[in-house]
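A single protein chain has been removed from this complex, and every other one stays in its place.
Take a look at chain A:
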Amino acid sequence: MRIGVLLATAALAASASACSVKGGGADADSSGYPAKPVEFTAPQEPGGSTDLLTRALTKNLEKPLGAKAVVVNKPGANGKIAGKDVFSGKPDGYRVAVMPQSLFAVGPLMIDDPDAIKVEDMTLVKGLAVEDYVLVVPGGSPHRTLKDLLGAGDLKYGTTGAGTGSQLSQTLLFGLAKVKAAPVPFDGGAPTVTAVLGRKVDVAAVHVAEAYKQVQAGKLRALAVFSDRRHVALPDVPTAKESGYPVLVDQRRFVAAPPGLPADVRDKLAAAIDKAAASPEYLQLLKTSHIVPWNAGGEQVAAQLNESRQRFTTMARDLGIDLKAQP
């Protein structure tokens, strides 16, 4: 009995660890790809939105790919830990990572890191999803429109952290509107929403999924989205651009592999991801999470990363905002 309990515990622990598959082994002949399981590294803890997204994708990937697809979680430093690990490996297509745009287009503008991953340090495989930011104020706030809010001046705005799109979008918006505003960074979306609900800050930008329920309940009021067009879940909320402030900031996720991945391997993988991303289960997950699919090829992903980084830099420079000085 007592040994049984101990063994059961040990077995449970062992099975938890057994879900990792190391992608070593040289497979020079890419025509045989994939000959073994493909490992997807999610740069987030299990249960987070990126993790769920990756799991829904890999689940539907096995059939079109013709191989097992395994999810490995390597959270930390907004994806840098996972990226550093995967992109230093062999470009054989057996280890890929799901990466966030902010690591390449937002963070570097705000935080000095000589060791940062660059766009050239990876082979871009496929775009996955776009998550939009929405600007919210408390439900009972006197500010009914973006114009109201910007007219108020001397704002305290909540952000979901340093180097996030939440911070960047608001810094640019308030800079453009020449409103005196002080950022108060929180640790992720949930505490930021709580701070707005409790009126600890005047306003905050968060992902649509993080605010949606409270907006529906009337506890938060959405004033603007920072996307090119209105969000499907919030059709009545104007874009910042519509209101005269062309601030376009979103969070995107894409699949990337080590640099030098053979083109045929990349295409095979991209085609399989395409099929998986069209599966009802995956689309349903995106829908319930208020995330929009991003059907982009590798070149488009690279263009997007470079373009947004360039745009943010130019905008900040034109506005005379030193993003690095922004906390």
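Everything that follows uses one rule, which is that a residue touches a chain if its C-beta (ideal position, glycine included) is under 8 Å from a C-beta of that chain, and two chains touch if they have at least 3 such contacts; residues count from 1.
To be clear about the criterion, contacts and distances are computed from a predicted model.
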Omitted chain (choose from "Tricarboxylic transport membrane protein", "Acetolactate synthase small subunit", "Circularly permuted ATP-grasp type 2 domain-containing protein" or "Heme exporter protein C") - UniProt protein name: "Tricarboxylic transport membrane protein"
Of A:36, A:74, A:275 or A:311, the residue in touch with the unshown chain: A:74
Omitted-chain contact residue, chosen from A:89, A:127 or A:183: A:183
Contact residue for the chain not shown (choose from A:32, A:198 or A:235): A:198
Missing-chain contacts mapped onto chain A: 1-3, 5-6, 9-10, 12-14, 16-17, 20, 45-48, 51, 72-77, 80-81, 84, 107, 110-111, 115, 156, 161-163, 182-188, 190-191, 193-195, 197-198, 200-201, 213, 327
